[in-house]
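Data block below; observations after.
One chain of protein is taken out of this complex; the other chains stay put.
Chain nomenclature is as follows: A, B and C, assigned in order of appearance, with residue numbering initiated at 1 for each chain independently.
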Amino acid sequence: MTRQTVREAAESASYPLFIPFIMAGDPNKETTIELALTMQEAGAHILELGIPYSDPLADGPVLQRSALRALKHGMSLTEAIELIPEMRKKGLTIPVIIFSYYNPVLRMGIETFIEKLTENEADGVLIPDLPLEESEELSTLTKKVNLANISLVAPTSSTRLEKIAAQAEGFLYCVSSLGVTGTREEFPPEAYAFIEEVKASSEVPVAVGFGISTPEQVKRLQGSADGVIIGSAIMKKVEGLQAELEHEAKRRDALQSIQQYVEGLLAVPSSHQQ
Amino acid sequence: MTRQTVREAAESASYPLFIPFIMAGDPNKETTIELALTMQEAGAHILELGIPYSDPLADGPVLQRSALRALKHGMSLTEAIELIPEMRKKGLTIPVIIFSYYNPVLRMGIETFIEKLTENEADGVLIPDLPLEESEELSTLTKKVNLANISLVAPTSSTRLEKIAAQAEGFLYCVSSLGVTGTREEFPPEAYAFIEEVKASSEVPVAVGFGISTPEQVKRLQGSADGVIIGSAIMKKVEGLQAELEHEAKRRDALQSIQQYVEGLLAVPSSHQQ
Amino acid sequence: MSKVYPDDKGRYGAFGGKFVPETLMFALEELEQAFEQAWNDEAFMNDYHHTLEEFAGRPTPLTYAERLTEKLGGAKIYLKREDLLHTGAHKLNNAVGQALLAKRMGKKKIVAETGAGQHGVATATVCARMGLECKVFMGEEDMRRQSLNVFRMELLGAEVVPALSGSKTLKDATNEAIRYWVSNVEDTFYLIGSVVGPHPYPKVVRNFQRIIGDETKQQLQDIEQSLPDAAVACVGGGSNAIGMFYPFLEDDVELYGAEAAGMGVETSHHAATISKGTKGVIHGSLTYLIQDENGQIIEPYSISAGLDYPGIGPEHSHLAESGRVQYEAVTDDEAMEALKELTRTEGIFPAIETAHALHLAFAQAKKMSKDQILVICASGRGDKDVNTIKESLEREVQS
Partner (left out) sequence: MSKVYPDDKGRYGAFGGKFVPETLMFALEELEQAFEQAWNDEAFMNDYHHTLEEFAGRPTPLTYAERLTEKLGGAKIYLKREDLLHTGAHKLNNAVGQALLAKRMGKKKIVAETGAGQHGVATATVCARMGLECKVFMGEEDMRRQSLNVFRMELLGAEVVPALSGSKTLKDATNEAIRYWVSNVEDTFYLIGSVVGPHPYPKVVRNFQRIIGDETKQQLQDIEQSLPDAAVACVGGGSNAIGMFYPFLEDDVELYGAEAAGMGVETSHHAATISKGTKGVIHGSLTYLIQDENGQIIEPYSISAGLDYPGIGPEHSHLAESGRVQYEAVTDDEAMEALKELTRTEGIFPAIETAHALHLAFAQAKKMSKDQILVICASGRGDKDVNTIKESLEREVQS
């Protein structure tokens, strides 16, 4: 069976298309591999595999701390990409997107990066600090090898929205509200109008991220967005279970409880788990 | 018997005309009175009675410390002047000069100051920070009541020497060398030429002060100066004997040793004590 | 050497650009437009120049260092005295310019980052003067080391926010300021402190700092009827250096930038971005930076807080690569010696940042002839550094 592309996975999901973000190496490789599978188990359609970075300026405190822990354990872009085959071996079938700041990618060399991604069966990339204007070089290469280069739009994108939406691949990452990643109790009222505007402009599915941490938010987005990206909420849970996750004997239980937590977030009336 | 004037006392002395300086109130009134008599005993021809001052800028460390001690014990210009009759009562016959910085005098009022001096049988005044140009007011008053207003000349007086010498009263205070009061092992070689120059310009006797602390110095000055003013050397001795001087029973012995010390300084071949 | 940099993508040759989250892109476009309009608006430029003159103390003198010149026996040395600017360093030129721009854009809130506090104080100062709200991010570690500057900013009415992430120093304060800006981009102006960050910041800051070089050129013309033969500046982010260099780029003037070698470029304790760095992206800009083999940014080291930055303005990367400017790394010790020399010989007590330029300048001056002229950008005064210098000299005596 060939894997779905990112776009296929996104388009075939019924609400909510679920895209979890997990940080590679927090607290260790084994957990990351297991966590990927747990997410698939919990209903993930696409996985965002985060690369820890020393200066993650689009991230809030939860993901900053998560990155620091991962770095302390020696995680790197190379190693993170090489986790994908191990995940696949253990049964991961959903598309995997590498989420990295641009500097580690540049340091590796863009061509090497693309080679490594294809070699290791990644399905897409998301570079949060590479806006449309700077991404031509990368896009040209990703297009050649059929990797989805995921674009983001933000409430401030304004006149840029059309242009970005027109070039979107896989799905369009809609930043819910101003600010960095992290959990938000509620979105500002104008967020919903914005999401609908994005949805209207986009040919690919629209997933909303930045701040999603309650079932109410997921419920409230139904009808406007196609799905949700959840990162900080998951990694906060991971942070709370550090000791257990580092301890092989306790890891299973910890993952179990993360899975339940995530399922709880997604538990909207018309569940996708049919 | 009427007292000699300052000038008479100065002129009648054979070498060395001896003018000791003692600080009123260091360490207490009783000592000051006794010390005056001791100095007379040791051969003093004229007494300089110093008024302690908070900011004695012509004085070196020994007299600064002496003034501080006296101030701590409550000595003041008024009280110091009022010590003179007590000295006289105990037998002091030599002329007494009040040595004070100008500020305490001004604070008292110049006229009151002069009145107090005559009332209390002082014989002269010496204000180290009142040069010729500023002393007219005081001189006018001292002349009226026959008080000697002692002038100083310094190695830097240069063209001023003639003018100052011409107006000198009592004796001329010749500052041995640049600097503040205090003991000096030796005078600079040019000091002697300067003293002779002063001597040649002066109609009144010339006494050299600032730094005299050895019999050799006193000997060396013979022939050029008429006499010596000794202050820091004496008050240094007083400083060394503080405890004894404050203790009534031990005061006599302390004074005795000061007398011997001073006599030692003055022991030049042709002693004045005939 | 053509000056049509940056191009319309904000690139200086291969360097520069806008590597920021999408959320900020619109704000950068808006800033670029506003800046281009302002820069061509006579009323705005009058305001800028007037504020620099009546408030900040421009023009700053160009001081001939006669005793130093004689002592070194080479080129005539002149010092451009940014140390005499209000708040003690060139930083205010830029803070004044950007704050006026913020006002013109109708923004009432300012956010800035600061390392040792120099840019923070400059920013808090202009905000007080212009009635703007001011928030300054500063690494928690730096706040501890520079508590008096924190107090000064607070006296000026600014809120100083500790940056708790990473190594808790300038790099992290910058990250935090950007993060704050991302969250408040609609009503907040980010007032960056050097020629770093995403386009158009490196250009904006350069233009507000070029007054250093413009004045120098004019003053030297008046005094010596000539261009200098060489100009030297220290390089942290690179704002005083570009301010001095820019007006001379197309002239026959040798240009030298001194970066911080810390304990030595052969050690791991330095901030020698050009000498030892590699290309990458930091704070939104493609430039040289100090990073490990995985592209993680390494915390730099310099005795001088203002040079202690892992990146460098993209225009400098370009000028280094094109060979137009020579960059050399100067160690802590070399800078300290030069600082003592200038203080004792000329009665000018420079910032430790400036002292790096001094060392390089002295070395060049000695190689030059007596009829040549060398100017040094005296970027700031040393008062802020007295404690550091004292400790460093005491250590020296002990060892």
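By our rule, a residue touches a chain if its C-beta (ideal position, glycine included) is under 8 Å from a C-beta of that chain, and two chains touch if they have at least 3 such contacts.
Everything numeric here is computed off the predicted structure, so don't read it as measured data.
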| item | value |
| --- | --- |
| Shown chains that the omitted chain touches within the full complex | B, C |
| Touch with the omitted chain, as defined above, among B:Thr93, B:Thr156 or B:Gln260 | B:Thr156 |
| Residue of C:Leu62, C:Ile178 or C:Met368 touching the missing chain in the full complex | C:Leu62 |
| Residues from chain B at the interface with the omitted partner, ascending | 53-61, 64, 68, 71, 76-78, 101-108, 128-134, 151-160, 164, 175, 178-180 |
| Touch list for chain C against the chain that is not drawn | 53-57, 60-64, 67, 81, 83-86, 88, 124-131, 148, 151-152, 155-157, 340, 343-349, 383-384, 386-387, 389-390 |
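FYI, only the chains that are shown with their structure count from here on.
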| item | value |
| --- | --- |
| Pairwise touch network: line, ring, star, complete, or other | other |
| Maximum centroid distance from chain C, chain identifier (CA atoms) | B |
| Inter-centroid spacing, chain B versus chain A (mean Cα positions, whole Å) | 98 |
| Gap in Å, rounded to a whole number, between the CA centres of chain C and chain A | 38 |
